[in-house]
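A single protein chain has been omitted from the complex, and every remaining protein chain is retained in its original position.
Up next, subunit A:
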């Protein structure tokens, strides 16, 4: 059959950054993850763990601690500043120097009125959370040695601080230390002279304090008397992080060995009330240090040096064999890092600190389906653009025609050049394009669309080497429209339409044409069909919609699909669709892909029924012809390629598949801690 010639690309050295710290907001069900390069990502747990927002990091601004106060997000780092983020415009709102040296930890009380920061100089600084900023209130009594970890008592009257060799309990009213809990130094690995670091403390409402330290112990203390209740030795290495479940019946601890150990508060006998903390389960889902942990009501969320975010549901809290009970690993970002110049056969890869432009290889061989064609010309790297220091490119898009234009746009006020292939620099860039986070070119390269602050979209004309500001699309005002940033921009092929999407809305504009109704779930990919002028959108809950722009209603196919419902196996996939493309040769085909498969949706073929088996193509190929016809359905799923970052169709009808094998990522990670394995 041989429908496509496939470019299988593995030279995109995308390397995710290690997860440093996480915080979970149980009201909004948003998880915020800070990575080692300073980037902050927000995942929506209510919406199928979709990565809604990414705030790029800045050099030298590593995030060491994160804290939600209501819907506001604060971070602190070793640069000694406390930063509040503007989640609507995806940038830091304001920063405040704490004047206490590097900040190791911040923590807010449960009322959300005070923010405590643990500093290098041994002070716990209290900040008052005001409407638009935070204000320094006072210092708690100063200690010797740095404050590594902090935990408020739920009533807010006391605060526990983990330090070197000890835990201090402060009275939040007076600011005096009331207890000093000495943590004994490790006996096994380290010599007695080495200090033990209390990496994490948790203050429970019954005045129990749980601590995890660098000697590999989890210790349970009585906070009223200041005595040690029990010691659990978990590992020879460090216990890096602790997390408490909202109902305080379970505590998890992450270790350097990559294990997560659960402790549960269980009564020792069935009928009696006296409960104790018992070590129960051990999860091993990481190969490296577990640096960040979150215990939600139903799941354990962990992340660490091996860059993966793992959501492991607790089987005693969720229904078995449902979508909720499946373990999820989020490895790749839910965005496009690759853009293709369809005519020129060029690929642009986006890294966190540079861009790479590659030309595809060529082959003239003709082979049978499944054959490997000889490469006539190897792919080559044309340009590598490094960004300037202290700046971060947000996004770069679209290569059109034979002319290459690469655009760098900086969130700060440094004008970025446009670099055409002729290496001429465009000096001027309209200042409206100073702070944008999404870019897109129209298909004839004449217009540049950029999503900017206040969920507006800026249109600029690009002529040769000039870039001129045209106008700004303001979002429709009104209470039904939110101020969330636009994260998807999709112009149509004929240049008449532009589809934009933020987490709540889906708009089609060029003089706002209409708003497409969205039911709950955030769109993950949108695209306008080049011929029929219908908008195809795929959402985080794996639903697919087709909206006719002319009739301003959902098409018949979309209604049929909604009526019949998606197949359960399709809904159970855990990665969102990140790109929608169309096949110009076959207008009824829609190409979709996520990280584990790509799919061609054929709108002619019958939709799969819920009861029937959902065959993927490799299974269908092995069936006999009659069987194949009987079992074929609209969703042609191919799983030949794994860990996909991009699937796109080029002008010459060849398919570009960008893979990033997990082994390559693992091989670039630092070596894990030494562990004795049985029979080695």
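The rule is simple: contacts are C-beta pairs under 8 Å (C-beta built on N, C-alpha and C of every residue); 3 or more make two chains touch, one makes a residue touch a chain; residues count from 1.
The definition used in the following text is that contacts and distances are computed from a predicted model.
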Missing chain's UniProt protein name, "WD repeat domain 75", "Transcription termination factor 3, mitochondrial", "ALA-interacting subunit" or "Alpha-1,3-glucosyltransferase"?
"WD repeat domain 75"
Using the definition of touch stated at the top, determine which of A:224, A:266, A:375 or A:470 touches the missing chain.
A:266
Sole contact to the chain not displayed, among A:36, A:278, A:331 or A:673:
A:278
So one chain is hidden, and I want to know which residue out of A:36, A:78, A:177 or A:233 touches that hidden chain in the complete assembly.
A:233
Interface residues of subunit A toward the undisplayed chain are 230, 232-234, 262, 264, 266-270, 278-282, 316, 678-679
